[in-house]
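Up next, chain A:
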Amino acid sequence: MDFFNSHVLTLTTFLPLLTAVAIMFTPNLAISRWVAMGGSAVTFLFSLHVWYYFDAQTPGLQFVEEYSWIPSFGIKYIMGVDGLNLLLFILTTFLTPLILLSVWHIEGSKQKAFLSLFMFLECGMLGSLVAFDMVFFYIFWEAMLIPMYFMIGIWGGKNRIDATTKFIIYTVVGSLFMLAAAIVLYLLHYQKTGTYSTNILDLYTTAPLYETQLWLFGAFALAFAIKVPLFPFHTWLPDAHTEAPTAGSVILAGVLLKLGTYGLLRFAIPLFPEAVATYAPIIVSLGVIGIIYGALTAWMQKDAKKLVAYSSVSHLGFVVIGSFALVAGGNQISVEALTGAVYQMINHGISTGALFFLVGIIYERRHTRMLADFGGLAKVMPWFAFMLIIATLSSVGLPGTGGFVGEFLILLGTFQSSPIAGITASLGVLLGAVYMLHLCRKILFGPLDKKENQELQDLSPREFAYLTPLAILAVLMGIYPNLFLDKIRPSVEHLAQNYKQYRLVAAEQPAKDIENVASSEQSAESAGE
Partner candidate 1 sequence: MLLWLVILFPLLGAALNGLLLRKVSKTVSHIVGASALIASFACALTAYMQMMSAGGEGQVIFGFDWLEAGGFKAPFQFILDRLSGMMMLIITGIGSLIHIYAGGYMHEEKATWRFFSYLNLFVFMMLLLVLGDNLLIMFIGWEGVGLCSYLLIGYWYEDDANAAAGMKAFLVNRIGDIGFLIGVFLCFKFFGTVSFSELKDIIINGNALTGPQLEAVSWITLALFIGACGKSAQLPLYVWLPDAMAGPTPVSALIHAATMVTAGIYMMTRLNFLYFLAPDTQMIVASVGAATALFAATIAIVQNDIKKVLAYSTVSQLGYMVLACGVGAYAGGVFHLFTHACFKALLFLGAGSVIVAMHHKQDMQEMGGLRKYMPITHAVMLVGVLAIIGFPGLAGFFSKDEILWKAWIGGGPVIWGMGAMAAVCTAFYMTRLLMLTFYGPNRSDHHTREHLHETSAVMWAPLVVLAILSAVVGYLNVPHVIPGLPHLLFEHYLSPIIHVPAAAAEHWPHLTATYSHSLELGLMGISVLGMFLSAGFAIVLYKNGPSPTAIKLKKSFSGIHKVLTNKYYVDEFYFKYIVDPLKDMSLFLWKIVDTVIIDGIVNGIGQAFMLVAGLTSFRMSGSLHRHAMVVMLGIFCLLTILLF
Partner candidate 2 sequence: MPTSESYLILATIMFGCGVFGVLFRKNLILVMMSIELMLNAVNLVFVSATQTLGNVDGQVMVFFVITVAACEAAVGLAMVIALYRKYGTIDTDFLRVLRG
């Protein structure tokens, strides 16, 4: 048990990789499905362990694992969770089994490879969330692209090659800027302290000169802004989403995009705090433009999936402005807005994930996603309608769903920071309702006049099984947000109030109920050193 507690992050991260390898050696698809499901379920259980034993009293890093890897370059293997990545970590492990369930029925010789790639992707996402070493982070960050590239490129729609190429080139261009900036930071840190370190916790102390920060922040922010995607770097997203298979879209919207906003919070802001104040107005403006722009563009889409894709641009705009809502003369970030931003990341993963699932369900039945081909589905698919409405409500931020909590806190904080930005962004709430209700109306309501639609089957038990958890969570997050907010509060407040001199240390006690185990483990470690 003590081994488990001190290595739970490594185990959780690499179990999917192990599963991915195991899937390659399974004799047939049926077994590989069960292997994938088993692996992802155990991963989820592991992450729940992290959730349960996570100490909500401290902003410090917990479940830390630290090993030296290449000492001469100061490269280490460090993993940890705090309030900023905990929820995303769980969201990833939570969505994976659901997605596997959604592709359960797909046959074909290539499906085994799909499952394997998917588990590989999960490993990449989990790794980049918990890695606290620049080199490891970068490896995981880029490793995620490989499975995504193939998932869109092999299992995608008609223009899949164009879409996947666009996606990769966009992302890699940003990443390379980040890599260059990271190397510069690494050298600056060496100049300042005389030791090489790629440990992010060490790099936080670097505090380069203001002019340098401007450049480095720009490079980091570009990489993450592309991933988010922030207007005007968003054009890869609609293409990638439209061409990707349902499973790919769900994970792309659910987790991959959040890595961009997470990166802003984890790297760009605390590493280059002086530059934040300079860039904040620009980024907030882009965020607000993105909110309005994404919403307006979504409204006129004829393809349901593209509509949902553009809605992501709008929703992620909220997260970005929430992360840059400076108050107290630019010395602090609004706690409310930052809490909302972290919360909205999760909520968007749930609601948009559900929306992509739902669009996928009707696409499978009708082989079209054009809004004009539907209408009146509420009559033949009442449960589908129920789920779609719940997802819609969460997406438009109706009070009582998670979307409201996130958007409200973000807008509240942004308004304290800049009333104009707050009011303009509020229009996004209105426009959000416009395009989502438009979607509902075109699909669910109106006359059931298309012959093909009259025979449609309602949700199957399997589809129920992966939609229900999302629906429940969407409502639960709105009714009892404290369940989640309590866990992230110290970390968020710590970042919001001290982003100018952000320091992160490993928490003294890893967790509440495993104190004895943990302390003996710690002493063993120190003896080993």
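Everything below uses one rule, namely that contacts are C-beta pairs under 8 Å (C-beta built on N, C-alpha and C of every residue); 3 or more make two chains touch, one makes a residue touch a chain; residues count from 1.
Picked so that all candidates are chains of the complex that A comes from, given by their letters.
Treat the numbers as computed from the prediction; the structure is a model and nothing was measured.
Evaluated over the candidates 1 or 2, chain A touches in this complex the candidate numbered 1.
By the touch rule above, chain A contacts candidate 1 in their complex via residues 166, 169-170, 232, 234-235, 238, 293, 296-297, 299-301, 334-336, 339-340, 375-376, 378-379, 382, 393, 398-400, 404-405, 408-409, 411-413, 415-416, 419, 422-423, 426-427, 429-430, 433-434, 437-438, 441, 444-448, 480-482, 485, 489, 493, 496.
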